[in-house]
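Take a look at this one; I'll ask things after.
Every protein chain of the complex appears in place save one, which is left out.
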Amino acid sequence: MKIPQKRVHKFLRHGKKFPHVWCPGCSNGIVLGAIIRAVDELGYEKDDMAMVSGIGCSSRMPVYVDFNTLHTLHGRALAYATGVKMVKPEMNVCVVTGDGDSTAIGGNHLIHAARRNIDLTVIVINNNIYGMTGGQYSPTTPTGDFATTTPYGNIDPVFDICKLAEGAGATFVARTTAYHVVEAQSIIKQAFEHKGFSIVEIVSACPVIYGKLNKKGDAPAMMRDMKERAIPVKAFEKLTPEQVGNKYSRGILVNIKKPEYTAEYTKLMDSLQPQKGDK
Amino acid sequence: MDKFKHEIRLSGSGGQGLITAGIILAKAAVIDGVNVTQTQSYGPESRGGASRADVIISNDEFDFPEATKFNALLSLTQEACDKYSPNLRPGGTLIVDSTFVKNVSIMEGTIYEQPFTQIASEKLGTTLPTNILSLAFMVKITNIVSIAALKEAVIASVKPAYADLNRKAMKLGFDLADKNKAEV
Partner (left out) sequence: MAKKSKKNIVLMQGNEAIARGAIAAGVNFFAGYPITPSTEVAEILSIELPKNGGKFIQMEDEIASISAIIGGSLAGAKVMTATSGPGFSLMQEGIGYAKITETPCVVVNVMRGGPSTGLPTKPSQSDIMQTRWGSHGDSPAIVLYPNSVLESYELSIRAVNLAEKYRTCVILLSDEVLGHMREAIEIPEIDESKIIKRIKPNTPPEWYKHYPENPKYISPVASIGEGYRFHVTGLTHDSFGFPTNRADEAEIMNDRLKKKITHHLDDLIQVEDYMMDDAKIAVFAAGITSRAAKEAVRNSRAKRHKVGMFRPLTIWPFPEQMIRDKFKDVKAVIVPELAEGQLLGELKRVLRKTNIKFYPIQKTNGELITPDDISEAIKEVRK
């Protein structure tokens, strides 16, 4: 068996790109590892991989991987990725985004990319906070929680990213956590293999900012929290509302087949080509 | 050939097909092989509201694409007539749809008042080709483009299913013009 670490190294950019910008205890590195191992298992060529991101902590990921990498503007990763995929449908296009990037400033792009069912693989690293700017509340900051812009507690209701994506038409929707790293790798792999819009929400820990503001303890404590609260989807469905409490489901929530956008466009182009014999 | 420059404005309200008529007139000028520009002005709505199309036809160089002093003005509404008829050139031709335009007064020039919309409704069973009927009338009266070119432009511009209807509308317009010319 190969040493996993060595395999990961093949996909990283060395030299001046490390050390990375992420804080101690941040889940982003775990997610990066899961993505890389999924790509390695699938045997995708690095040249055929494009990683596109917006702005935020998670969106710094592309700089570290030796793919075709595109670090774009806040919220816009999906729109840039749509352009890449339209022009080069043969590329495996992966979008790495955060909760604020994908559901606040980029919410419009998220629902429309999902609606088109364009073959992008979206990894949403949900840490419940704007980390890069120092801890402001996001659409997934739980109601009642504290952020630098909710000094009296958050009165905003939250987005359920997976339900949002499902409602918008995503054909592969899954949720897992940074604690369930083997499951994360397996789900990301299936998301890549899915022909159509796939989105994987990865519940993650931001102990340095979100954790500190909300007294969630250190990184291991936040990981234990994920372990306890994230329930496999089949088991979750059997829970009574009382049992659900603050628990959430993990696993593949939606996996259906529908016509994929770039394939449909190629068909449309083919249908417009003059038939043989026509002038 | 003497140099000429015709400034034509087709005016009325949105939905009366005036911009289409302007494009057809411009196409006819292209067929005649002369210089032409066609511009338009309309409101944000696609139906109702003031609408106009300008066509400038010349065998000489010209630059400004909007009509400012009209050699010929077609007005299908009272509002358009009131607004634009003061800018008719001396010796110009004002053609109005008397179905809607009840008061006309200009200092100089020739006025033709014909109930185009009513004629279309009665003779063709639809008011849709009023634009073509009145355009044909205008062309026959003013000779701004050749009749052959207009016919070709109309048929090239309308859907095949409407070709016959528009041919009939054109003929009505031409005949009406001949009758009026004789009277003048």
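The chains carry the letters A and B, assigned in the order they are written, with residues numbered from 1 in each.
Rule of thumb we're sticking to: a residue touches a chain if its C-beta (ideal position, glycine included) is under 8 Å from a C-beta of that chain, and two chains touch if they have at least 3 such contacts.
Treat the numbers as computed from the prediction; the structure is a model and nothing was measured.
Residue in contact with the omitted chain (choice from A:Met91, A:Ala205 or A:Met222): A:Met91.
Only one of A:Val52, A:Ala147 or A:Ile187 touches the absent chain when the whole complex is considered: A:Val52. Contact between chain B and the unshown chain involves residues 23, 26-27, 29-44, 61-66, 68, 146, 148-149.
By the touch rule set out above, chain A reaches the unshown chain at residues 13, 16-17, 46-48, 50, 52, 62-63, 66-73, 76, 79-84, 86-88, 90-91, 108-109, 111-112, 265, 268-269, 272.
Quick note on the criterion: only the chains that are shown with their structure count from here on.
Put simply, the C-alpha centre of chain A and that of chain B have 61 angstrom between them.
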